[in-house]
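Apart from one protein chain that is not included, each protein chain of the complex appears where it belongs.
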C-alpha cells in the first residue's frame, strides 16, 4: 500500500463529519463529498449499523427521486435530508457564501453560475459541510461580495440548518454559530498554522498547536481503495481513474 | 322514433348550456351531465367545430389527469376548465348550495356526505350549472342551512366563476349574479308555472307566460340515441341501458 | 412486515391520512387496526372518506375526522359515521377537497401554510378557526385569500399494486398517495405483491414509483383494497359495499357484519 493521497484524507474526514446521518445528498459534480458519503455507508455496512442513504443529484444510479428537480428541496424541507455540501467562489468568516460573482452586483465580473439551491438548503439541512479544495485568500475572504446564503440568521428566523464545518485542501474548521465564526480543528499533513493563516482572509480561533487531521487506518483505506472506489467509478469514472493512477504512481 | 324522454330534454338542455366550452369536467356519478357534454361534443364534431374535451372524474376512459386527485382543482385554478356541474341537498334563491346537512351544524340530521370541491370550484369555474332532478321545496329553499359554497361574493373577493343556470326535472332557470337571484327561463313539457312556483322554496323572476324548454330536433335526437348513448354506456352502463329500455318501452 | 406488525405502529391519539375510495384504500389494514385497538384516532381523508372511515368510526376508534366528504358512493351515506355525528360522538372538521390537498402540499414543501382561492363566504371557513384569511400582499389592497395550515399526519396508510425488495412502491398516477407520504411522519403500505425488479431501475416504472425513502413499512395483502377496487387490478365489489351499508344501519348490524368476516377470509371468499 502506497502513501495516503491528500484526497483520501479529505474523503475520510468527510466520512467522519457525516457520522450519524441517515440520508445525505450530494451535488452533481462533487466526487469527493460523494466518496466521503460512500465511505461512511461502507463503514456502517461493515459494522452492521443502520444503513446510510445517499442521493447524488444528476446521477441515474443514485437518484432516489421521482418528482422532478423540486423533490430535493421538498425532501429537505420535510427534514428528510440530514447533510449536504456547499461550496462557493467566496466563503467568509461568518459562514456566508457567494456563488454569484465578484464586484458590484449585478454587473459581477467574474460572474459565477449562481446561487442554485443554497439560499434554501443552508437553512433547512441540519449538517451543511462547506467544502472547497482551494484554500486561498481569494476564496476565504473577510466578507463576501454577494451573500448567496448567510451563515447565521437573526433570532426569530426559522432555521433548522446551517454550516457545521469548513473543509479545504489545507485544514478542517468547525463553525460556531453563536460567535459566529470558524475554529481551526486540524491541519492536514504537510500544512502549518502560519501557512493556513496566510491563506485565510478571515480571522479564526485556533489552539496554540493545532492537531493534525486524523488519517484513515489501514482497514478504512482498504475499504476506500476497494469497494468505495468501485462504487464511485460508476458515477464519476474519470475522477476515480485519476485517483487510482495517482495512488499507484 | 318514440316520444322524447324527459331526460333527453335535460341532456339536450345541458348540451345547449355548455355551447362554446372547450373543456368540461363532470363528477363521478353524473350520467345526465356527462351525456349532455357528450352530446355537445358529438354535435361539434359533426359540425367540424373545434373539439370539446370532457373529463369524467373517477372514469378510466375519460380520465385525462395524471397528477392525482389534486389535478382537477389545479386545472380549474389555471382556468383550463370552462364548465362544471354542482348539485346540493339544498339550493337557495341566492345560488348558495348545501352539501353538508339539515339543521344545526355540526349536529346535522340528516348529514349528507360533505362539500367535496364545491367551495373552490364554484369560485373558479366560469360556467357552473346547478343540476338537480328533484324539484321540491325541500331542495329549492329560501335559505340553505349550511353554505358549502356561496352563489355570489362581495366585490373585492377573487372570483372568476359561479352559477349560470339551475336545471331541474321541471324547469330551467338563469342566474343573475347582480340581483342576485334566479329567473325562470323555460318550463319542461308537462309542467306549469303554478306547479313550479309551488315546488320552489325561493321566489324567482319569470315572464307572464314562460316558454317551453326547447326540444331536441330529429337529427340531435338520433345522435343522442345512437353515438352518445354508446359512448355513455362505456362509463355508465346501467344508466344507459335503463334509458334505452324506457325509450323503447 | 406483517399486517399486525404494521397496525402496532399506530398508537392511540395519532392522526392517520387515508386515501379516497378509488385511489387505493388499505381495507386490509382497517381490520388489523380494529384488532389492534388503538383509539382516539384523528382521521385525515385525502380528500374524502368511505368504508374505511365508517368502519373505524363504527369500531369506536375515532375521535375526529377531517374530510371533504364521507359516503359509500352508490351505496349511499356512511351509516356509522352519520350516526356518530348525529350523536355528537365524533368531531368533524369539514373541509373542501383542494384545502385537504393544500394542507398536504404545505407539509410537503416544509411550509407553515399554503394559500387557496375560493372558500370565502362558505360556512366551511366559518367553522375552521385553524384556517386564516389575509389580504394578498401582492394586490394593491384588499383581495382576501385563505391560508390552509400544513397537515402533518403521523401515519399515512394506503394500498398499492406492487412494491419491490428495496421498499419502493408503485403508485402509478395516483400522486395523492405520494403527497400523503411526503407529508406524513410514517407511511404504511399494503400491496398486492412484491416484485423482484427494482422499480427505480427503469424510467418507465420509476415515473410512477414512490421511493423507499418515504416508506416506513410494507405488508403483502392480496386483494387488500377489497371490497374497494384497485386501479389496473380489480373492480369495486359494489354488492359487498351495499351489503355492508344495509347491515351497518344499526350498531348491532355493524357488529354482526364485522364479526362474521375476519380479515383474510372475506378476501379469500371474494376471489
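Letters A, B and C mark the chains in the order given here, with residues in each chain numbered from 1 onward.
As a working rule, a contact is a pair of C-beta atoms (placed from the backbone, for glycine too) under 8 Å apart; a residue touches a chain by one contact, two chains touch by 3 or more.
Only a predicted model underlies this, so the values are computations on that prediction, with no experimental measurement involved.
*Asks:* Checking the contacts here: which visible chains does the omitted one touch?
*Replies:* Spelled out, the missing chain touches these shown chains: A, B, C.
*Asks:* Have a look at A:12, A:30, A:66 or A:200 and name the one touching the chain we're not showing.
*Replies:* Checking the options A:12, A:30, A:66 or A:200, the one contacting the hidden chain is A:66.
*Asks:* Since one chain has been left out of the picture, which residues of chain A touch it in the full complex?
*Replies:* 28-29, 58, 60, 65-71, 73, 77, 99-100, 105-124, 146-150, 153-154, 156-159
*Asks:* Need a quick check: the contact residues on chain B for the chain that isn't drawn.
*Replies:* Given the touch definition above, chain B has residues 23, 53, 63-67, 73-80, 124 touching the missing chain.
*Asks:* Please give every residue of chain C in contact with the chain that is not shown.
*Replies:* Touching the chain left out of view, chain C contributes residues 102, 105-106, 109-117, 132, 134, 136-139, 143, 145, 147, 149, 171-173, 202-209, 231-232.
The rule we apply is simple: only the chains that are shown with their structure count from here on.
*Asks:* Averaged over CA atoms, how far is the centre of chain A from the centre of chain C? Could you give it in whole Å?
*Replies:* Spacing between the chain centres: roughly 40 Å.
*Asks:* Counting only Cα atoms for the centres, state how far chain A is from chain B in Å.
*Replies:* The mean C-alpha positions of chain A and chain B differ by 60 Å.
*Asks:* At least two other chains touched by the same residue of chain B: list those residues.
*Replies:* Where chain B is concerned, no single residue meets two or more other chains.
*Asks:* Would you please write down the residue numbers of chain C that are in contact with two or more other chains?
*Replies:* 178
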